[in-house]
Structures are given as C-alpha cells and as structure tokens.
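Each chain you see keeps its place in the complex, though not every chain is here.
In this document, chain identifiers A and B correspond to the written order of the chains, with residue numbering beginning at 1 in each.
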Amino acid sequence: MPVRNTVRPGELDQFYNTVEAMHLRPGWLGRNVGMEREPHPKLKPYLWRWADVEPLVWKGGEMVTPGRDIERRVLRLASPGMERGTTHTMSAAIQLVLPGEVAPAHRHTPTAIRFIIKGKGSFTTVEGERCPMAPGDLILTPSWTWHDHVNQSEEPIIWLDGLDTPLVRGLEAVFYEDFPEDQQPVTKLVDDSELRYGAGALKPAWEQPSTQWSPLLHYKWERTYQALQKLAEVAASPFDDVALEYTNPANGGPVLPTMACLVQLIRPGVRTQAHRQTSSAVYYVVRGEGYSVINGQRFDWAKDDFFVVPPWAWHEHGSEAGEESVLFSIQDIPVLSALGLYREETYRDNGGHQAITSHFTGG
Amino acid sequence: MPVRNTVRPGELDQFYNTVEAMHLRPGWLGRNVGMEREPHPKLKPYLWRWADVEPLVWKGGEMVTPGRDIERRVLRLASPGMERGTTHTMSAAIQLVLPGEVAPAHRHTPTAIRFIIKGKGSFTTVEGERCPMAPGDLILTPSWTWHDHVNQSEEPIIWLDGLDTPLVRGLEAVFYEDFPEDQQPVTKLVDDSELRYGAGALKPAWEQPSTQWSPLLHYKWERTYQALQKLAEVAASPFDDVALEYTNPANGGPVLPTMACLVQLIRPGVRTQAHRQTSSAVYYVVRGEGYSVINGQRFDWAKDDFFVVPPWAWHEHGSEAGEESVLFSIQDIPVLSALGLYREETYRDNGGHQAITSHFTGG
C-alpha cells in the first residue's frame, strides 16, 4: 500500500509525462474531462433561407453532373461550427436531379430519407421497387438497401435528403457498395410496398414483415395531409401543435431505427409552448410562414426554408395569424430512446414561452 | 417398494372405486383419456343462408325489444352439436336495432367486434366515442370497454356481432357490468380514434398507446375496400387470395388479443388451394357468390351468408367466374399463437385441391 508522501515539486509533471508515454491518462486532469450538469452541445440553432439556397442549387445544376464521378449533386446543410453533419447525428442536404439524369445505384449502411420539395415524374428505386416522387412525399431508403434516382420527366426535381451519416461514421460502421450498373433492375410493381402496406392499419394477411424498418417505403403527401387535417379536428400537442409521427406499420414504432420522421401542422396564429429534448432535429418548411424560438432566439421562416434545433435547446413554434404552416422534420429520437438517453423537459415560466432575446438575421 | 402380485379378480374394480372416492382418477382408464394423433373437433363446418336467416331477424324485430330485460336483440349462429358458441372459442350473432331503439350500455371482459351488414345512421359508442355505423365498417369494443348502440336514424340496422365469449367463459373469466344509464355520455368527438389513428402509418406524435388492443376502434369500409383493390394489383395468397388482416396500428399485430379480423377478396374465377390451421373461423360474405370446400364438402355461398370453419379442417375458397367475392372473417389465431399452439398445414395432393365428396344442402 502506498504511503502518502508530500508531493515534491515537479514530481507530478514527471508522473504525467510517464503516464502519457504509457498511453494512460489521469482521470483528474483537464477541465473538459469532468462532466457538466447538462448538455452544452457544439451545435447551435441555424436557419437556411430558400431564397438564398435555391439559386445555388440551380447554379450547381449548371456546373456539375451526377454520375460515376459525382455520386450525388447535393448541397449539404453544414451547420456553423460543426465539422460535418447538420446535427451531430444527422446530415441533411438538398439534391437536384435534372431531366434525363440518373443518380447512380448504390447502397450503404447509413440510412436515408427523401422528402420531395419540387418536381414530379422522377423515381427513386429501392430494392427493385420504383417509388414515383411528388412534392410532400416521404421515401425511405433503409440501411444497406440498393437505391438509385432517375429523372425521366421533363421537369427538374429537388428534394431534401436526410441521412444518419454522422452517427454511423461516429460508430465506425459505414459500409458502402456501388451497384454494377447505373440503375438497378426494376423487379417489382411501381409502389409495391405502398400497394401492400399503404393503408397502414391493414396488412397482407400472410406476411410477417421484419420490424427493423418500415415495410412501407413511400408515404404519399395526400394521405399525410389528410391525416393532419383529421388530427387537427380532435387533438394537438402543446409543444408541437398538430403533430404526427410517420410510423412503421409492422410495429407501430419509428420508421427507421435511427431517425424518426414527423410532420406538424401549426394552425393559424398558434404559438406553442417551449420544451427541450436530448434529441436533435432538422426541419423543412413545407408550407406557410411562421417562426420558431430556439434558446431565446427568434427564427422567422417561410416555405422551403430549413432550420436546425440542437439537443437540449428550448424550442417553440408559431404560425402567423391567418396562415397555416406545415413543418416536416427528421429527429434522432429513436437513437436516444434505444440507448436509454431520451429526456424531455417542459418550459415552466411565462406560460411556457421563452423571452425573445435576439432575432436570427443570417449566418 | 411394491411387490408385483398377480392381480386378483375384482381387485382392480375395487381399486377404482376407492380411487374415485378419493377424487383421484387412474390415468390409464378410458379410451378418451388418451390423446389422439391430431385434433378431431366436435365442431363441424356449417353454413347459414341469408335467405333463411333474414326473415327471422325481422320477425325477432317484431316480437322483442332491446332494453333492460332483453340486453341485445340478437340471433346467435348456433353450430350444430355445440352446446354454445359458433366455434369453441367464438360466438357470432346477427343483431338488429330498429329506429329509435337503444341497445343499453354495459361492459364485459369478453371482447366484441361488429361488422355492419345493412343500414346506416346508427352509432356504437365505445368509452365515450361515437362510431357511426355504415355497411362494411368494422367496429371494436375491446374487453371491459363501455359500449352501447343507438339507432336515431330512419332505417333499421343489422350487423354481425363477433365475441370471444366461449373462450372467456371456458377460462372462467367473465366479468359483467351494466352502465347506470341506457346510454353512456359522449365525451369525445365522433370517431375520435379514427381521426387520430385512421391513417394507419401515422400517429399522434405525443401518444404512446397501450398495445393490448388497437387504439383505432373504427375501420371504415371505404379504406378497407381500397386496400383490397390495391393489394389485388400486386400480390395474393395461394390459400386466401387477396387477403388483408386488420392490424393494431400501435404494434402491427392483430386488432384484439383474442380475435383476428380478416377480409379477403376472391377474384373472379379464382379457386384457392387448401390448407388447415389449428384456429377456427367464422366467415361473412360481404359481396359476390362463390363456394368453399371444407373437409371435402362443398358449401355454396352468396352475399350475406355466414359459414364456419372448424380447427384443423382443410378449406379452400372459390369465386364464380365473372364474380368478385369478398369475405370478412373473425379468427382465433391470436389465442393459438400466444399459447404456442398455432399450426398450419398445406394440402399437397391434387394441385392443392380437395376432392369434393358432398355438397352442403342445409342443416
């Protein structure tokens, strides 16, 4: 057993040197080794205006062409201060595919969703199933499923990509493979999974789908919007107003093991109350005009804007009077929940509303 | 340790008498105590023709009135040879409610479903939620939920009741309670659960519904029939043709812990292959004309007929050429599955088709 000596000058430094050389690190060294009372994430809230983004999307359309050199023509939402990712777990991007173009077939362990912004007549093919893309549609390309996008129409298509790449990279679990051809063969009927599972509360009687991800790959806007309107008749959340989660019909859970997809209608003039969660979220404004208050900062948004809410950030949303807004979002709630780390807290003061201390005016 | 003697004459009988007096029973006594190679259920296949049943339903309407003395004006499908129940686990019945009538509010641990045959404008109220009833709709009244039926319309309503009463009685687990009033108070919006969960693959983002039974209480015919048509484009079962199971959107499983509900479209001219299951089923012919072959006996059916398939009975279905048929059924599959007793076997001979050895001609 050690005898406690007085520590001689320099002895501690010498110890630290020796220890470091052995690839050990004293647990008591350094400020950042301690844990803080609650999360202070690097990620800050941010908003991208469509007015700024759109010209660059088209400009990219002029300058580069997807194919074997450029896998995808995308502009990623690169949150300030983050080395990569829109949040620490998710990466969102805007993809443009011009008439006649193909975004070649590949697969990877990161999971992706597409939410269509503009244009129709294009297809995403997932594991042999063609999903026609139309504004407001959600299409899933789960982990390790072959997928390609092809625009055989007369109009360009723009969509939001949402991936869990930062998470999967952080877990050192990225696998990637190119399909030998630009397009995979179409082996199923168009919208095969929608024809089987699209009704949601009815399923082919003889199928026992795996529950790892949703057997339904295509959630059409018409159904989504109808569901929002129906829910609006009957109930709303104090924090998210009329909010629906897209679910996996095979188990009622989130559509994907790493990302939840949500859509919420904020009724005209409604201002929700604030809460915070250990999850992060990327929002896309499907329609309307309004604002979110995130950690006391007001972000005004309009149709086609994007914004990001960091973990453990207070946030509340509002629609302009007379203006119904719809927000789509991807959220990493399933990751936090699966690992026992999901928490949520309600803002108690001031009727649930944060004091607005600043307005976001750009980068 | 016993020494094996020669058993003296009468000694065994004396032993049996003594043993019986002690409320013991030798395991080796009696033929029927042994187990047989496979099930030979008491229940036999049977069919009720609407042409026979309907006049009696109306006649019942003339003679008795639901209320506190007659809880429900129903005619039960009493399979020949069965003491009670349409099958050994389920009881089906035809219920008539005339304009102005109320089937009073009560609750019980047996679970019920309603499938509407004729008439609209009536309501079933379940736990404060009014479900408007229309032909082809499925309405759930899960175990121990308050429910009443009220006909405030100008037309009579007839529906199929399906209950798990024989099962719950057999388990000695029947509890029953009358509501103090004829009708329970309506505390929710009409079709509250349909407004929340009707889209199936979308759910109120903030709700974590119990999975014991479906949070969706009303499955409307329009959606069901659309789903059948969509599925018909893409896939079918060799045994049941275009078959859908109604699911619990909270977990993707059966709508109720004791009864699965299925609906199947048999395309014109299709004859399915035979299989048998350890589960039993009661079928209602929603539309069309066709036949089922059950253990070699042919049962011709037409719109609004009912028939029963016993456990472990070979069965296959056919539609007339040019005639699309739709069958609704309740099946006790979830019971067998939960207890590890579900089995299914495919008929191998003769292309999967049984030889027809007789035609059902009535009781």
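Please note the rule applied: contacts are C-beta pairs under 8 Å (C-beta built on N, C-alpha and C of every residue); 3 or more make two chains touch, one makes a residue touch a chain.
Because the structure is a prediction, the values reported are computed rather than measured.
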item: Full complex, copies of the single sequence (shown: 2); value: 4
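As a working rule, only the chains that are shown with their structure count from here on.
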item: Geometric centre distance via CA averages, chain B-chain A, whole Å; value: 44
item: Of chain A, residues touching chain B in the complex; value: 188-189, 192, 194-206, 209, 211, 214, 216, 219, 223-224, 226-227, 230-231, 233-235, 237, 239-240, 243-252, 262-264
